[in-house]
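Missing here: one protein chain of the complex. Every other protein chain is in place.
To keep things simple, chains are lettered A, B and C as they appear, and every chain counts its residues starting from 1.
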Amino acid sequence: MRLLGHDGEPTGSAPLPAPDVLLDGYRRLVAARRLNEQAQALVRQGRLAVYPSSRGQEACQVACAAVLEERDWLFPTYRDTAAIVARGVDPVEVLTMLRGDWHCGYDPRERRTAPQATPLATQLLHAVGVGHAARLRGEDTVVMALCGDGATSEGDFHEACNFAAVFAAPVVFFVQNNKYAISVPLARQSVAPSLAAKADGYGMPGVLVDGNDLPAVTRVLAEAVARARSGDGPTLVEADTYRMDAHTNADDATRYRTEDEVTGWGERDPLTRVRTYLTGAGVLDETGEREITAASEDMAAQVRRGLAVEAPVDPDELFAHVYATPTPQLTSQRASLRAELEDEDS
Amino acid sequence: MRLLGHDGEPTGSAPLPAPDVLLDGYRRLVAARRLNEQAQALVRQGRLAVYPSSRGQEACQVACAAVLEERDWLFPTYRDTAAIVARGVDPVEVLTMLRGDWHCGYDPRERRTAPQATPLATQLLHAVGVGHAARLRGEDTVVMALCGDGATSEGDFHEACNFAAVFAAPVVFFVQNNKYAISVPLARQSVAPSLAAKADGYGMPGVLVDGNDLPAVTRVLAEAVARARSGDGPTLVEADTYRMDAHTNADDATRYRTEDEVTGWGERDPLTRVRTYLTGAGVLDETGEREITAASEDMAAQVRRGLAVEAPVDPDELFAHVYATPTPQLTSQRASLRAELEDEDS
Amino acid sequence: MAPKMSMAAAINAALRDAMAADDAVVVFGEDVGPLGGVFRVTDGLTRDFGEGRCFDTPLAEAGIVGMAVGMAMNGMRPVVEMQFDAFAFPAFEQITSHVAKTANRTRGRVRLPLVIRIPYAGGIGGVEHHCDSSEAYYAHTPGLTVLAPATNADAYGLLRAAIEYPDPVVFLEPKKLYFAKEEVDVAAEVPPIGRAVVRRAGRDATLIAYGPSVPPALAAAEQAAVEGRDVGVVDLRSIVPFDDETVCAEVRSTGRAVVVAEAPGFASVASEIAARVTERCFHHLEAPVHRVTGFDVPYPAPKLERHFLPGVDRILDAVDELQWQDAA
Partner (left out) sequence: MAPKMSMAAAINAALRDAMAADDAVVVFGEDVGPLGGVFRVTDGLTRDFGEGRCFDTPLAEAGIVGMAVGMAMNGMRPVVEMQFDAFAFPAFEQITSHVAKTANRTRGRVRLPLVIRIPYAGGIGGVEHHCDSSEAYYAHTPGLTVLAPATNADAYGLLRAAIEYPDPVVFLEPKKLYFAKEEVDVAAEVPPIGRAVVRRAGRDATLIAYGPSVPPALAAAEQAAVEGRDVGVVDLRSIVPFDDETVCAEVRSTGRAVVVAEAPGFASVASEIAARVTERCFHHLEAPVHRVTGFDVPYPAPKLERHFLPGVDRILDAVDELQWQDAA
């Protein structure tokens, strides 16, 4: 499924969204890109320990947040910082984990956004549970569950898809197939005709979409959300996209892929084609572009400012949240750590 | 896929095997049925603790063993006693586990038959490993890996199918869809059009076959074995069959299925239709039938005799096999158990 | 007098009462629906509360626990059943990486009030994988609460407490105790989580046990009394949190202790008990704390089971070895 060609020309396979909607999408794409670049810069400066970038995948990041209502849930991975921010979570909070402050920087309940999952595919089952709980209560909540191409090989992916299908849970499984799992290429992950084809085995619809085509991803995800909301169960959406950066800054992508391949995908950039189209359609001019850039720079500055403050972490927090009421064991361990620290101080 | 109708009439969708081949198959079916009935009787007499019967699934049991060469491997489950016996393992040895003597009654290396797997779907991965090892050495070994409909929901099923497909491992995944996982009906296990459809998601062929039709199952499995042997990778075969008995003797099947349903499947009995056909074709007469029955009675008598002997189990065996060389800890634990038992005796 | 019921019935009653009291309580797992579970612990729940409140799932344990995590995140109080001990292992990643850690990960903003029920331990002549004692894996994992009732009344009360608990609980049900009947007063006060109970006071030595090891410990104490030794029994009930207070008070008063548990002893809950009791009661101890546990071998075939399980004789032998006399 593709609506906007690499050259910014509509493919005509379905109508494009209204220009102002697309312009708004473009604004979000630019913000997501800027966030990726800002975070990468912060890693270079040593302000963030690590950042799994979604550069090149911004259309997916923006779309999966845009199609959700406030009452819906998003289940992101470590790579989906931009999606979480697009959902409305404060970027400084999101990045807290990656600066080593705490495991989940934001309150998952506030924007109905689960913690970024690290153990691959595990979160997909939580998504099914959240959806099924809502459904049992008669609510029409939809859950957007994200994972990568590599994660589809995990047993939990299978179990989640199957549970969702059997219970007709209101879940959209959104696989960003960015062609690599760290260094492992798609061909070593699956020899199926597509990852979307896995849907057959669960009895749910599977859709393959150009993941660098914002209107197409948005449309496909919106349809899947509508299906889930109306009680018709889950959908598996595979986005054909590419991870432009290395897995994280700790990774050396030259060991497993060619410069040519990366350059080739650069020509399919998700921002460029929307920009080309909007410019061509006369909806975006230099002033508009400047305005959008300025807004994204504001956000980036805010992120820099937020991360400049070194928040002290209270050692008591080691013990504070493990149980609602600390066990006697934790209470005494906390006391001995406090005594140690007092000794240190004196 | 069906070659022989419920009524014993050839469907004509492919030629039937030669009469003597089919007669030999019938002999095996009768033996498998007799084994199931004998084991059930032994449970009632308290000679076996438990028996997961494959009554109704004998065509599958017989076929999956028949299509293998000696150099191939079979990976059975707890329900596949008849298949193991069909592969040539001594039934008394196989039943050892179910009388509580030891975990695996037979030597898996002797007939290249893995221990009966209890943790569902786990053995499918071992099957892939055995196949991949053979392939790396340039051997043309094929591995037949069995599981039930319920087991297809486990993560390990998914991982095994995917690994096999990616590595083009010489494995035949043979799912005996007997419609229940203990009490849980197929509809709660999967809403896919078929379990064979899961093959799409791995990029391997999937075949649905009438599992109560010996020539059809044999043909489909033989094709899959040939494909695996020639290096073309795995196949997923789903057999449409039915578990005529309860899950085990400990189970009360009336809690979750109707008498009618069971009776309906009784009319699709795998023995009857081969017998009808062979009789009609003049290959089987009363003498032949008597001869076949007598052979199966001999086997049953041998099983009864074998299980009548209560083999003493040496307490030292608790410690003997855990490590090739017992740890100092096990050596001392064995010594203390010996001392205890000597005290008891004195 | 309270009515007699089996432990299976007591757990069934606890589930029913909890479901009746709170719509958020849902029960699911393999075969827990129309069949009522392979041990009939969930008997009648689907019939009486409907398919939405008690239901069968596809056969996948990580799936069951993972779905429970999500449901607990979204307002439910799931109670899931793992069919047998060893069949909880496929869910291990979900349990260690999510069930145990979600509250901490989110700084307490997302707590998971869920219960994982596990028919537990051996003594039933089961085939391989059906008799494992897995409490050490859970007890070692911070964030889990681990309970193991030894009486039918505790099975009822502790399960009610577990379901009401704000944090996830692993609830270990000794299979071999499922069917014996005892008095259960369902109106009795719910026992607090984290408190052991002295099942039998004793002046000479203390047996520390939990779950399936409590009955043999009590039987051993009975037998010791006949032989002239006054041996007490502490039933932990709660492995995590651990009731140091009750346990240490007993041990300090007797100066001798034996820990009894079915699981293989190496790096086990029994090791922990021996270590922590020694740390806290060292100068009261007349002898090292002894452990009577399963051997460090896989759970054996049924015919060898009796050699593996800590029984009365082995417990009494351990008590005898507590250096009652000066070495000759």
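In the analysis below, contacts are C-beta pairs under 8 Å (C-beta built on N, C-alpha and C of every residue); 3 or more make two chains touch, one makes a residue touch a chain.
Owing to the predicted nature of the structure, the values given are computational and were not obtained by experimental measurement.
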Contact residue for the chain not shown (choose from B:Glu58, B:Asp156 or B:Asp269): B:Asp156
Touch criterion as defined above, residue of A:Met1, A:Met97 or A:Val209 at the omitted chain: A:Met97
Which of B:Leu125, B:Ala181, B:Val303 or B:Leu337 contacts the chain that the document leaves out: B:Leu125
In chain B, positions touching the absent partner: 73, 102-104, 107-109, 114-115, 119, 122, 124-134, 136-137, 155-156, 158-160, 162-163, 166, 317, 320-324, 327-329
Residues belonging to chain C that touch the chain removed from view: 62, 86, 89-90, 92-93, 96-97, 100-101, 104-105, 128-129, 136-137, 139-140, 142-143, 240, 242, 263-264, 266-272, 274-276, 278-279, 282, 285, 287-291, 295-298
Contacts of chain A with the absent chain, listed as residue ranges: 49-50, 97-98, 100-103, 118-120, 150-151, 153-156, 181-184, 188-190, 250-252, 255-256, 313, 315, 317-319, 322, 327, 329-330, 333, 337, 340-341, 344
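We adopt the following convention: only the chains that are shown with their structure count from here on.
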Remotest chain, chain B as reference, centres from CA atoms: A
Distance from chain C to chain A - Cα centre to Cα centre, in angstrom: 40
Centroid distance [mean C-alpha coordinates] between chain B and chain A, Å: 45
Chain C, residues touching no fewer than two other chains: 57-58, 60, 62-63, 90
Touching two or more other chains - residue numbers and ranges from chain A: 155-156, 158-159, 162, 166
